[in-house]
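Reviewing the structure listed below.
All protein chains but one are shown at their positions in the complex.
In order of appearance the chains are A and B, and numbering begins at 1 in each one.
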Amino acid sequence: MSRRPYTPKMTYGWWLDRPFYTRYMIRELSSAFVTAYSGLLIIGLWRLAEGEAAWNGYVSALSHPAALVFQGVALLFALYHTVTWFAVTPRTTPVIVGEDFLPPQPVIIAQYAAWIFASAVIIGAALWF
Amino acid sequence: MSNTTTVTLEVLRYDPERDQEPRFQSFEVPYDEDWVVLDALNWIKDNADSSLTYRWSCHMAVCGSCGMVVNGEEKLTCKAFLRDYLGRGPIRVEPLRNFPIERDLVVDMEGFMAKLESVKPWIIREEEKPVEDGEYIQLPKQLKRFKHHTLCINCLLCYSACPQVGLNPGFIGPAALALAHRYNLDSRDQGRHERQEVTGSADGVWECTFVSACSEVCPKHVEPGGAIQEQKIANSVDWFLDHLIPGRSNAGRTKE
(Lines give C-alpha, C1' and ligand atoms only; values in the text may rest on other atoms or scores of the structure.)
Protein backbone atom coordinates (compact mmCIF):
# COMPACT_ATOMS: atom_id res chain seq x y z
CA MET A 1 0.00 0.00 0.00
CA SER A 2 1.44 3.27 -1.05
CA ARG A 3 0.13 6.70 -0.23
CA ARG A 4 -0.62 8.93 -3.16
CA PRO A 5 -3.05 11.59 -1.95
CA TYR A 6 -4.94 13.55 -4.58
CA THR A 7 -5.00 17.30 -3.98
CA PRO A 8 -7.84 19.06 -5.81
CA LYS A 9 -7.12 22.54 -7.20
CA MET A 10 -9.22 25.54 -6.29
CA THR A 11 -10.94 26.84 -9.43
CA TYR A 12 -10.91 30.52 -10.36
CA GLY A 13 -14.69 30.50 -10.44
CA TRP A 14 -15.03 29.11 -6.89
CA TRP A 15 -17.09 32.11 -5.79
CA LEU A 16 -19.81 31.12 -8.27
CA ASP A 17 -20.09 27.61 -6.80
CA ARG A 18 -22.47 28.56 -4.01
CA PRO A 19 -24.87 31.53 -3.60
CA PHE A 20 -23.28 32.10 -0.19
CA TYR A 21 -19.87 32.65 -1.80
CA THR A 22 -21.37 34.85 -4.54
CA ARG A 23 -23.02 37.15 -1.99
CA TYR A 24 -19.66 37.36 -0.21
CA MET A 25 -17.96 38.36 -3.47
CA ILE A 26 -20.58 41.06 -4.14
CA ARG A 27 -19.92 42.39 -0.64
CA GLU A 28 -16.18 42.39 -1.28
CA LEU A 29 -16.55 44.06 -4.68
CA SER A 30 -18.08 47.05 -2.91
CA SER A 31 -14.43 47.82 -2.11
CA ALA A 32 -13.75 48.79 -5.73
CA PHE A 33 -16.51 51.39 -5.55
CA VAL A 34 -15.58 52.62 -2.08
CA THR A 35 -11.99 53.10 -3.28
CA ALA A 36 -13.04 54.80 -6.52
CA TYR A 37 -15.58 57.05 -4.79
CA SER A 38 -13.03 58.08 -2.15
CA GLY A 39 -10.75 58.89 -5.08
CA LEU A 40 -13.51 60.98 -6.64
CA LEU A 41 -13.83 62.99 -3.42
CA ILE A 42 -10.05 63.47 -3.21
CA ILE A 43 -9.96 64.70 -6.81
CA GLY A 44 -12.65 67.17 -5.73
CA LEU A 45 -10.40 68.45 -2.94
CA TRP A 46 -7.58 68.82 -5.44
CA ARG A 47 -9.77 70.77 -7.84
CA LEU A 48 -10.92 72.94 -4.93
CA ALA A 49 -7.30 73.75 -4.13
CA GLU A 50 -6.68 74.68 -7.76
CA GLY A 51 -9.23 77.50 -7.73
CA GLU A 52 -12.78 78.52 -8.55
CA ALA A 53 -12.82 77.56 -12.24
CA ALA A 54 -11.41 74.08 -11.53
CA TRP A 55 -13.92 73.53 -8.73
CA ASN A 56 -16.89 74.60 -10.85
CA GLY A 57 -15.69 72.23 -13.57
CA TYR A 58 -15.58 69.42 -11.02
CA VAL A 59 -19.10 70.15 -9.75
CA SER A 60 -20.55 70.11 -13.25
CA ALA A 61 -18.57 66.92 -14.03
CA LEU A 62 -20.48 65.24 -11.17
CA SER A 63 -23.59 65.56 -13.37
CA HIS A 64 -21.95 63.98 -16.42
CA PRO A 65 -23.90 60.85 -17.47
CA ALA A 66 -20.87 58.64 -16.78
CA ALA A 67 -20.50 60.16 -13.30
CA LEU A 68 -24.21 59.61 -12.65
CA VAL A 69 -24.02 55.95 -13.69
CA PHE A 70 -20.90 55.41 -11.58
CA GLN A 71 -22.43 57.05 -8.52
CA GLY A 72 -25.70 55.15 -8.99
CA VAL A 73 -23.89 51.82 -8.99
CA ALA A 74 -21.62 52.97 -6.16
CA LEU A 75 -24.71 53.85 -4.10
CA LEU A 76 -26.09 50.32 -4.48
CA PHE A 77 -22.78 48.77 -3.42
CA ALA A 78 -22.42 51.24 -0.55
CA LEU A 79 -25.88 50.32 0.72
CA TYR A 80 -25.01 46.61 0.49
CA HIS A 81 -21.84 47.31 2.44
CA THR A 82 -23.84 49.16 5.11
CA VAL A 83 -26.36 46.33 5.50
CA THR A 84 -23.71 43.60 5.65
CA TRP A 85 -21.45 45.59 7.99
CA PHE A 86 -24.24 46.32 10.48
CA ALA A 87 -25.36 42.69 10.38
CA VAL A 88 -22.02 41.33 11.63
CA THR A 89 -21.28 43.91 14.35
CA PRO A 90 -22.82 41.77 17.12
CA ARG A 91 -20.48 38.96 16.04
CA THR A 92 -17.27 40.98 15.69
CA THR A 93 -17.70 42.86 18.94
CA PRO A 94 -19.87 40.79 21.27
CA VAL A 95 -20.61 42.48 24.58
CA ILE A 96 -21.40 40.81 27.88
CA VAL A 97 -23.91 42.74 29.95
CA GLY A 98 -24.50 41.26 33.38
CA GLU A 99 -24.38 37.49 32.99
CA ASP A 100 -25.06 37.12 29.26
CA PHE A 101 -24.26 38.46 25.81
CA LEU A 102 -26.20 41.44 24.54
CA PRO A 103 -28.69 40.02 21.98
CA PRO A 104 -27.98 41.05 18.36
CA GLN A 105 -31.33 42.73 17.66
CA PRO A 106 -30.95 45.92 19.75
CA VAL A 107 -27.36 46.39 18.52
CA ILE A 108 -28.46 46.22 14.89
CA ILE A 109 -31.44 48.53 15.48
CA ALA A 110 -29.23 51.07 17.27
CA GLN A 111 -26.85 51.12 14.30
CA TYR A 112 -29.67 51.79 11.85
CA ALA A 113 -30.97 54.58 14.07
CA ALA A 114 -27.52 56.19 14.16
CA TRP A 115 -27.19 55.66 10.40
CA ILE A 116 -30.50 57.44 9.68
CA PHE A 117 -29.47 60.29 11.97
CA ALA A 118 -26.03 60.69 10.35
CA SER A 119 -27.52 60.51 6.86
CA ALA A 120 -30.13 63.14 7.76
CA VAL A 121 -27.39 65.45 9.06
CA ILE A 122 -25.32 65.09 5.86
CA ILE A 123 -28.24 65.49 3.48
CA GLY A 124 -29.69 68.28 5.61
CA ALA A 125 -26.41 70.18 5.62
CA ALA A 126 -26.09 69.83 1.83
CA LEU A 127 -29.61 71.24 1.35
CA TRP A 128 -29.28 73.95 3.99
CA PHE A 129 -26.07 75.79 3.13
CA MET B 1 -42.77 10.40 -0.44
CA SER B 2 -43.87 7.23 1.39
CA ASN B 3 -43.69 5.23 -1.86
CA THR B 4 -39.97 5.95 -2.31
CA THR B 5 -38.16 2.62 -2.13
CA THR B 6 -34.62 3.45 -3.20
CA VAL B 7 -32.35 6.46 -3.52
CA THR B 8 -29.30 6.92 -5.72
CA LEU B 9 -26.01 7.97 -4.14
CA GLU B 10 -23.21 9.34 -6.30
CA VAL B 11 -20.13 8.70 -4.25
CA LEU B 12 -16.69 10.08 -5.00
CA ARG B 13 -14.18 7.25 -5.40
CA TYR B 14 -10.41 7.56 -5.48
CA ASP B 15 -8.08 4.59 -5.37
CA PRO B 16 -4.51 5.91 -5.06
CA GLU B 17 -3.17 2.65 -6.51
CA ARG B 18 -5.25 2.77 -9.66
CA ASP B 19 -6.93 6.13 -10.28
CA GLN B 20 -5.18 9.15 -11.72
CA GLU B 21 -7.97 11.33 -10.38
CA PRO B 22 -11.22 10.90 -8.49
CA ARG B 23 -14.38 9.67 -10.22
CA PHE B 24 -18.00 9.22 -9.18
CA GLN B 25 -19.71 5.87 -8.70
CA SER B 26 -23.49 5.47 -8.40
CA PHE B 27 -25.15 3.16 -5.92
CA GLU B 28 -28.83 2.29 -5.60
CA VAL B 29 -29.57 2.17 -1.88
CA PRO B 30 -32.78 1.13 -0.11
CA TYR B 31 -34.63 4.13 1.27
CA ASP B 32 -35.66 4.39 4.88
CA GLU B 33 -37.25 7.51 6.25
CA ASP B 34 -35.08 7.35 9.36
CA TRP B 35 -31.81 6.81 7.53
CA VAL B 36 -29.07 9.38 7.30
CA VAL B 37 -26.43 9.54 4.55
CA LEU B 38 -24.02 7.64 6.81
CA ASP B 39 -26.52 4.74 7.04
CA ALA B 40 -26.62 4.64 3.26
CA LEU B 41 -22.80 4.53 3.09
CA ASN B 42 -22.79 1.71 5.65
CA TRP B 43 -25.33 -0.16 3.54
CA ILE B 44 -23.09 0.21 0.48
CA LYS B 45 -20.05 -1.05 2.39
CA ASP B 46 -21.98 -4.05 3.77
CA ASN B 47 -23.92 -4.98 0.63
CA ALA B 48 -22.50 -3.44 -2.55
CA ASP B 49 -18.80 -2.59 -2.29
CA SER B 50 -16.78 -3.41 0.79
CA SER B 51 -13.85 -1.34 -0.49
CA LEU B 52 -15.66 1.96 0.04
CA THR B 53 -13.52 3.90 2.50
CA TYR B 54 -14.80 6.58 4.89
CA ARG B 55 -14.51 7.60 8.52
CA TRP B 56 -17.19 7.40 11.16
CA SER B 57 -17.60 6.45 14.76
CA CYS B 58 -20.38 7.64 17.06
CA HIS B 59 -23.35 8.17 14.72
CA MET B 60 -24.59 10.90 17.08
CA ALA B 61 -22.85 14.16 16.07
CA VAL B 62 -20.26 14.03 18.82
CA CYS B 63 -17.12 12.42 17.43
CA GLY B 64 -16.70 14.67 14.41
CA SER B 65 -15.44 11.86 12.15
CA CYS B 66 -18.10 11.64 9.45
CA GLY B 67 -17.92 15.14 7.96
CA MET B 68 -18.36 15.13 4.17
CA VAL B 69 -19.76 17.29 1.41
CA VAL B 70 -23.34 16.27 0.59
CA ASN B 71 -24.86 17.89 -2.49
CA GLY B 72 -22.26 20.64 -2.27
CA GLU B 73 -22.74 21.41 1.41
CA GLU B 74 -20.58 20.41 4.35
CA LYS B 75 -22.50 18.03 6.61
CA LEU B 76 -21.99 15.56 9.39
CA THR B 77 -23.38 12.59 7.45
CA CYS B 78 -24.83 11.17 10.67
CA LYS B 79 -27.10 14.23 10.82
CA ALA B 80 -27.96 14.48 7.11
CA PHE B 81 -31.27 12.66 6.62
CA LEU B 82 -31.95 11.06 3.23
CA ARG B 83 -35.52 12.37 3.43
CA ASP B 84 -34.24 15.95 3.17
CA TYR B 85 -32.66 15.22 -0.21
CA LEU B 86 -35.59 13.45 -1.92
CA GLY B 87 -36.85 14.66 -5.28
CA ARG B 88 -33.64 16.46 -6.18
CA GLY B 89 -31.93 13.73 -8.16
CA PRO B 90 -29.02 11.64 -6.93
CA ILE B 91 -27.38 12.51 -3.61
CA ARG B 92 -23.77 13.42 -4.28
CA VAL B 93 -21.32 12.51 -1.52
CA GLU B 94 -17.79 13.93 -1.65
CA PRO B 95 -14.91 14.14 0.80
CA LEU B 96 -14.22 17.41 2.61
CA ARG B 97 -12.73 20.07 0.35
CA ASN B 98 -9.37 21.79 0.78
CA PHE B 99 -7.69 18.59 2.00
CA PRO B 100 -5.68 16.00 0.08
CA ILE B 101 -7.91 13.00 -0.66
CA GLU B 102 -6.30 9.88 0.77
CA ARG B 103 -8.83 7.37 -0.56
CA ASP B 104 -12.53 7.69 -1.46
CA LEU B 105 -14.10 9.84 1.27
CA VAL B 106 -11.10 9.91 3.60
CA VAL B 107 -8.94 13.05 3.67
CA ASP B 108 -5.48 13.67 5.09
CA MET B 109 -5.80 15.61 8.37
CA GLU B 110 -2.09 15.84 9.23
CA GLY B 111 -1.84 19.48 8.19
CA PHE B 112 -4.75 20.40 10.41
CA MET B 113 -3.31 18.58 13.42
CA ALA B 114 -0.08 20.58 13.09
CA LYS B 115 -2.02 23.84 12.84
CA LEU B 116 -4.14 22.95 15.86
CA GLU B 117 -1.04 22.29 17.95
CA SER B 118 0.69 25.45 16.75
CA VAL B 119 -1.79 27.74 18.54
CA LYS B 120 -1.00 26.11 21.92
CA PRO B 121 -4.58 25.21 22.83
CA TRP B 122 -4.06 24.77 26.52
CA ILE B 123 -3.97 27.07 29.54
CA ILE B 124 -0.66 28.91 29.73
CA ARG B 125 0.44 30.40 33.06
CA GLU B 126 3.41 32.61 33.71
CA GLU B 127 3.76 30.79 36.98
CA GLU B 128 1.74 27.82 38.12
CA LYS B 129 0.04 28.25 41.47
CA PRO B 130 1.01 25.56 43.99
CA VAL B 131 -1.78 23.04 44.54
CA GLU B 132 -2.05 24.07 48.21
CA ASP B 133 -3.13 27.54 47.11
CA GLY B 134 -6.35 26.09 45.74
CA GLU B 135 -8.14 26.15 42.43
CA TYR B 136 -8.35 28.96 39.89
CA ILE B 137 -11.70 30.61 40.45
CA GLN B 138 -13.84 31.39 37.40
CA LEU B 139 -17.20 33.17 37.49
CA PRO B 140 -20.16 31.93 35.39
CA LYS B 141 -20.05 35.09 33.28
CA GLN B 142 -16.32 34.59 32.65
CA LEU B 143 -17.10 31.08 31.41
CA LYS B 144 -20.01 32.39 29.37
CA ARG B 145 -17.58 34.64 27.46
CA PHE B 146 -15.88 31.70 25.70
CA LYS B 147 -18.04 28.62 26.38
CA HIS B 148 -19.39 28.40 22.83
CA HIS B 149 -15.85 28.35 21.44
CA THR B 150 -15.07 25.22 23.50
CA LEU B 151 -17.69 23.05 21.78
CA CYS B 152 -15.62 22.23 18.67
CA ILE B 153 -15.49 18.54 17.72
CA ASN B 154 -12.77 18.97 15.07
CA CYS B 155 -15.06 17.75 12.30
CA LEU B 156 -13.31 20.11 9.83
CA LEU B 157 -16.50 21.17 8.07
CA CYS B 158 -15.26 24.76 8.53
CA TYR B 159 -11.94 24.05 6.77
CA SER B 160 -13.84 22.56 3.86
CA ALA B 161 -16.22 25.52 3.59
CA CYS B 162 -13.53 28.22 3.95
CA PRO B 163 -12.26 29.45 0.57
CA GLN B 164 -9.22 31.05 2.23
CA VAL B 165 -8.07 27.61 3.42
CA GLY B 166 -8.29 26.46 -0.20
CA LEU B 167 -6.53 29.54 -1.57
CA ASN B 168 -3.83 29.74 1.12
CA PRO B 169 -2.89 26.26 2.34
CA GLY B 170 -0.74 27.71 5.13
CA PHE B 171 -3.71 29.50 6.73
CA ILE B 172 -4.13 28.28 10.34
CA GLY B 173 -7.87 28.14 9.67
CA PRO B 174 -11.17 28.53 11.51
CA ALA B 175 -11.28 25.72 14.12
CA ALA B 176 -7.71 26.20 15.35
CA LEU B 177 -8.07 29.99 15.55
CA ALA B 178 -11.39 29.68 17.38
CA LEU B 179 -9.70 27.41 19.90
CA ALA B 180 -6.83 29.88 20.31
CA HIS B 181 -9.43 32.55 21.02
CA ARG B 182 -11.16 30.27 23.51
CA TYR B 183 -7.92 30.12 25.56
CA ASN B 184 -7.13 33.82 25.07
CA LEU B 185 -10.53 34.64 26.58
CA ASP B 186 -10.17 32.22 29.49
CA SER B 187 -9.79 34.20 32.71
CA ARG B 188 -7.23 31.63 33.96
CA ASP B 189 -5.00 31.96 30.89
CA GLN B 190 -1.99 34.24 30.40
CA GLY B 191 -0.80 33.02 27.01
CA ARG B 192 -2.38 35.51 24.61
CA HIS B 193 0.90 37.15 23.63
CA GLU B 194 2.57 33.81 23.12
CA ARG B 195 -0.24 32.59 20.86
CA GLN B 196 -0.16 35.86 18.90
CA GLU B 197 3.23 34.81 17.48
CA VAL B 198 1.13 32.32 15.49
CA THR B 199 -2.38 33.82 15.37
CA GLY B 200 -0.92 37.24 14.49
CA SER B 201 1.50 35.88 11.88
CA ALA B 202 0.93 36.10 8.15
CA ASP B 203 -0.69 32.63 8.28
CA GLY B 204 -2.91 33.61 11.20
CA VAL B 205 -6.07 35.69 11.44
CA TRP B 206 -4.98 38.04 8.63
CA GLU B 207 -5.67 35.44 5.93
CA CYS B 208 -9.34 35.50 6.95
CA THR B 209 -11.68 37.75 4.97
CA PHE B 210 -14.77 36.98 7.06
CA VAL B 211 -16.49 34.93 4.39
CA SER B 212 -18.21 33.40 7.42
CA ALA B 213 -18.89 30.08 5.72
CA CYS B 214 -17.14 28.43 8.72
CA SER B 215 -19.78 29.62 11.16
CA GLU B 216 -22.50 28.82 8.64
CA VAL B 217 -21.61 25.11 8.39
CA CYS B 218 -20.49 24.55 12.00
CA PRO B 219 -22.71 21.83 13.54
CA LYS B 220 -21.85 22.96 17.07
CA HIS B 221 -22.30 26.73 16.68
CA VAL B 222 -18.70 27.38 17.71
CA GLU B 223 -18.77 30.64 15.70
CA PRO B 224 -15.16 30.60 14.43
CA GLY B 225 -15.91 33.56 12.12
CA GLY B 226 -16.68 35.88 15.02
CA ALA B 227 -13.77 34.51 17.05
CA ILE B 228 -11.33 35.41 14.26
CA GLN B 229 -12.67 38.96 13.84
CA GLU B 230 -12.40 39.52 17.59
CA GLN B 231 -8.81 38.36 17.41
CA LYS B 232 -8.05 40.74 14.55
CA ILE B 233 -9.14 43.59 16.80
CA ALA B 234 -7.26 42.28 19.87
CA ASN B 235 -4.12 41.47 17.84
CA SER B 236 -4.16 44.92 16.23
CA VAL B 237 -4.52 46.71 19.56
CA ASP B 238 -1.75 44.59 21.10
CA TRP B 239 0.50 45.15 18.09
CA PHE B 240 0.14 48.94 18.26
CA LEU B 241 0.53 49.09 22.04
CA ASP B 242 3.62 46.86 21.86
CA HIS B 243 5.18 49.22 19.35
CA LEU B 244 4.19 52.40 21.19
CA ILE B 245 5.00 51.39 24.77
CA PRO B 246 8.64 50.33 25.26
CA GLY B 247 8.96 47.04 27.10
CA ARG B 248 5.31 46.09 26.79
CA SER B 249 5.91 43.39 24.21
CA ASN B 250 8.00 41.42 26.70
CA ALA B 251 5.83 42.04 29.72
CA GLY B 252 3.22 39.45 30.52
CA ARG B 253 4.79 36.81 28.31
CA THR B 254 5.85 33.39 29.33
CA LYS B 255 9.30 32.08 28.58
CA GLU B 256 9.58 30.48 25.16
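Just so we're on the same page, contacts are C-beta pairs under 8 Å (C-beta built on N, C-alpha and C of every residue); 3 or more make two chains touch, one makes a residue touch a chain.
The criterion applied here is as follows: contacts and distances are computed from a predicted model.
The UniProt record for the undisplayed chain lists the protein name "Fumarate reductase subunit D", from the options "Fumarate reductase subunit D", "ATP-binding protein", "Proton-conducting transporter membrane subunit" or "Ubiquinone biosynthesis protein UbiU".
Taking the complete complex into account, the chain left out of view touches A, B. Here one chain is not drawn; of B:67, B:163, B:191 or B:225, the residue touching it is B:163. Those residues of chain B that touch the chain absent from the view are 118, 163, 167, 196-198, 200-204, 206, 209, 232-233, 235-236, 239-240.
Although one chain is not displayed, chain A still touches it through residues 12, 15, 25, 28-43, 45-46, 48-49, 52, 55-56, 59, 62-63, 67-68, 71-72, 74-75, 78-79, 81-82, 85-86, 114-115, 118-119, 122-123, 125-129.
In this section, only the chains that are shown with their structure count from here on.
The part of chain A that touches chain B in the complex is made up of residues 1-8, 10, 14-15, 17-18, 20-21, 24, 28, 88, 91-94, 96, 98-101. Across the complex, chain B meets chain A through its residues 14, 16-17, 19, 21-22, 72, 97-98, 100-102, 108, 140-141, 144-145, 163, 166-167, 209-213, 215-216, 223, 225-226, 229-230, 233.
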